[in-house]
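Subset of chains shown; positions unchanged.
In this document, chain identifiers A, B and C correspond to the written order of the chains, with residue numbering beginning at 1 in each.
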Amino acid sequence: MINVLVLSQHSPFDDLHIRDALDMTLIFAAVEQNISWLFTGPAVLALKKQQQPEHIGLKNYFKTIKTLEIYDVENIYVCEKSLLEYGLEKSHLLIEVKALNYQQQHHLISQQQQIVTL
Amino acid sequence: MARFVLSLHSAPSDHDATQRLIKFAHACLNLGHQIDALFLYQHGVFHASEQLNLASDELPINSLWQQLHKQGVNLMLCVTAAEKRGLDINNTGVFTVAGLAEFAMLASDADKWVQFK
Amino acid sequence: MSTLHIFSKPLSYYNTDQLVNLIQVTDQVLLLSDACFAIRQFRQLSTHLLILADDAQSRGITISEPDHSLNYDDFVALTLATSHSITW
């Protein structure tokens, strides 16, 4: 088992970036690797509650984000500073996450065998 | 009544930009305005890929283009941008292959050019 | 002579310094798509922002004073009420 980190930096509906990262995260869990997913910058907005993209014809991928825990994806991290930047608190988020400062993000990165930005 | 040209610059994977352009186009028509051209440029040309076929829970891009086509909107594809991206210009569905000059003339005559990306 | 500035991503996607200096008080700033998440950031560019209602609502964003909510008909009208638009 190796440690793999998926790093998301794009806003929720910037092309399919977050959906591609979601697929990648789920699949590494499925093949039983120790997967982590870190959201920084506008990517933290993908965890915001109360979004209903189906109203404008877009797929509601937030439903799948909510199932991450069921699929044993437990290491979900967000950049503490990015939450602040968008006025978000942990209670505004869809799922339980760990908020990390830059030093903690560096530590997380240092633990990985593979890192992918999507 | 005003005359619009609209251009789309993002790939079909950016469903959000696509739906916005299409809603804007319908609003134009409903308000009695004219759309002289809806032009695919840059990554937008991938919308003219005939094979485009998404899952049923995704934005029904193909049928949305069909609808605009039926309403008589001139759906154009930039041949230069398409060739630079290796697109098959013999198989572009409801989109008509057009030169950049043709679009530039339409844009010069129009009251407004609005870009979507 | 006013310009309509159109944004579809949070402000971090753009060159803030350039925008702050280019955009005038007489200009209009319209937020679409993921730009709707970043009302506070875009406040630097204009004291009152125009926001596409569909895009804000689907993202769970509430629009309140001093900002204005627009539907697609308003969006079309806005492009006609301004001299030209820039989709950044």
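Just so we're on the same page, a residue touches a chain if its C-beta (ideal position, glycine included) is under 8 Å from a C-beta of that chain, and two chains touch if they have at least 3 such contacts.
Predicted, not measured: the structure shown is a model, and the values here were computed from it.
Although the view holds one copy of each protein chain type, the assembly as a whole is A x2, B x2, C x2.
Convention: only the chains that are shown with their structure count from here on.
The greater number of contacting C-beta pairs, out of the two interfaces A-C and A-B, is seen for A-C.
Taking each chain's centre as the average of its CA atoms, subunit B and subunit C sit 23 Å apart.
Separating the CA-averaged centres of subunit A and subunit B is a span of 33 Å. Contacts with at least two other chains are made by residues 33-34, 54-55 of subunit C. Among the residues of subunit B, those touching two or more other chains are numbered 16, 20. Those residues of subunit A that touch subunit C in the shared complex are 11-14, 41-42, 45, 48-56, 58, 85-87. By the touch criterion stated above, subunit B contacts subunit C in their complex at residues 2, 4, 16-17, 20, 23-24, 26-28, 30-31, 33, 111-117. Residues of subunit C touching subunit B in their complex: 6, 8, 32-34, 52, 54-55, 72-73, 75-77, 79-80, 84-85, 87.
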